[in-house]
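A quick write-up on the structure given underneath.
Here the complex is missing one protein chain, while the rest keep their positions.
The block that comes next holds chain A.
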Amino acid sequence: MSETSSKDSDKAGKIDADSKKLDSKALDSKSASSSLNSAPKLQEPLKKANLGYTNPAFEAMGLPRLKLPSRNWSIFWATLSLVGGAILYDKHQQKKIREEYMTKISLDSQVGATGKPFDIDRIPRKLTIFIAPPPSDYLEESLRIFRKYLKPIINSAAVDFEVFTEERQGDIRYKVAQDIRQLRKEYLARQGGNAKLPQEKAITALDATQKDESFIKPTSVFHWSDNIKSSGPPVYDHETLEPIAKLSTILTPRDLLGVFSKKMNIEQDVHGGIVGEDELVSRPQDAGGVICIGRGAYKEYLTGLHEGLLGPLEEPQIKTTAKIEEVPTEIADSDIATPSKIEKEIEKEKNDEDEKKISPIPKPYITPSQYASAELAPELDLSVQLKNFKNEPAYFQQPILVVRSYNLLGFLNTPERIKRFFQKRYQTQEYCKEISSVIYECKRPMDLKDVDLCKEEETDWPKKWVEQGHEKQSLWVADLNADQRVVDHLYIFDSEVCGKEDKQ
C-alpha cells in the first residue's frame, strides 16, 4: 500500500512541477505582452472615468452610468425627432392657419360674442355641398377634406349647409338632373293649371292654418307619431258626423312648443313667417352656393346641370332613336348614342334590375353631343330666383366652388405622397382661401374655360382606373362639355375677385 502511495505521490509531484513550469511560461508571456502595450493599460482607468457620469450612491443602487448614446442610437434619435418634428410643425401650422381664418371670418360675419343677435324668423344662408369619393378610394378621404378644412370655417361664419355624398358614380349627376327636372315639372304645372307663385302659395298656406285653429276639436288623443304612421281611416265627430282633421295636419310642433305655444300669433308678428336669407337677395346668384369636392364631383355636377336644363323631362326610352335622326351629324361624334347600343343597354338594365335589388343609376337623358340642338328649359326663367314648392331657392342657380382633392394612390408615387404629407399646411392655406371666397361671396360669371377647373387633379388618378373608366364610358374620364347658354347663367367663386377689389 505504502509503495503504491509513494509512487502516486511521486507522480503527483511530477505533475505539479509540470504545471508550475507551464504557469511560469504563461506568466512570462503575460508580462511580455504587458510590457509591450504598456500605454493602453495606463489609459484604461482614465477612459472608464470619462465614459459617462455616475455617483457612488447611484452605483451602490445598481443604476447604470449616464453616458452619451452610441453612434447608432444617435442616428435613430435624430431621425425620429426630425420626422416627428416635421409632422408636429406641419400640424401646428395647419391649426394656426385655420384658426386665423376662423377668427377673421367669425368677426366679419358678426357671429359670436361681438355679433348682433340673430332674428328668430331668419334662416341663415345655405350651401349645398357635393362630395364624391376619389378614384378607387373610399368616400371617407373626401369627407375628411370637408371635415378638416371646410366645415370649421363654414361653422365659424354660421352658414348652413347640406351635404350630398356619392355612393356610386353618377349619383350626383342624377340627383342634380332630377332636381332640375322636378322643378321644371312644378313650374310647368303652375303654368298649366292656374296655380299661384310659390311666395303666394306659402302665405295662403299660413292663412289656412290660422283659420283652421277655430275648427280644432281635440276629441281624440294626439299621437306624436301621427306623421310617421300611414293615414288610417278618417275619424268622425260623434255630434256633427263630419270627419275630424288629424291634429298633425293642422298643427306643427311649433304651435305647441316653447315660446310659440304662448304666443300663437308670432307668425304674424314676423310678417309672413320664417324667411331664409337666401330668399332676400335680388339676384339668384347672390344666394347660397354650391361646393364640389373633387374634380369628379364637379364633372358630375356640371353634366347633371346640363342634363336637367337641356334634356327632356321624361326618360327617353326608344324615342331616342327618333331624336338622333333629327341630328344625324352628331352621331359620328358620339359612339355612345347609337340606337342599338342604347336598346341593348336598356335591356341590360332591365335584366340587372331583376337580379339586384339596387337599381342602377339611370342613364343620362341627353348626351353632350346633343346639347347644341336642345332647348334650354323653356319652363324656367333663369334670370329670377326659382323656388320649389317648399319655397326653397334652387341651388343650381348659385355660384360654384370647386375644391381639389390631393388624394394620391400607388406605391411608385410614394415620394410625392410623402412630400404632400409633410406639406399639408399649404393645402390648408389653399382650402381656407377658397372657402373664404364662398363666405365673402367673391364671385365672377362663369367662362367656358372654367370647365377645366381643378383639372390638375386628373393627373393624380390611377392610370388603371382611368383605363377602366374609358372602357366603361365613365363620366369622370370623359371630356367635360359645357354649353354656352347654360354657362351664361352660372357663377364661379373665385378668391382672386376679392383680392383685386382690395387692391383697388
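Going forward, contacts are C-beta pairs under 8 Å (C-beta built on N, C-alpha and C of every residue); 3 or more make two chains touch, one makes a residue touch a chain; residues count from 1.
In this text, contacts and distances are computed from a predicted model.
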**Complete:** Answering from "Vacuolar fusion protein MON1", "Mitochondrial import inner membrane translocase subunit", "Exosome complex component RRP41 homolog" or "GPI transamidase subunit PIG-U": the UniProt protein name of the missing subunit is "Mitochondrial import inner membrane translocase subunit"
**Message:** Tell me which of A:T54, A:N155 or A:N481 is the one touching the absent chain.
**Reply:** A:N155
**Message:** Out of A:L107, A:I120 or A:L280, which residue would touch the omitted chain in the full complex?
**Reply:** A:I120
**Prompt:** For chain A, which residues touch the unseen chain?
**Reply:** 106, 109-113, 115-118, 120, 123-124, 155-156, 158-160, 221-225, 228, 257
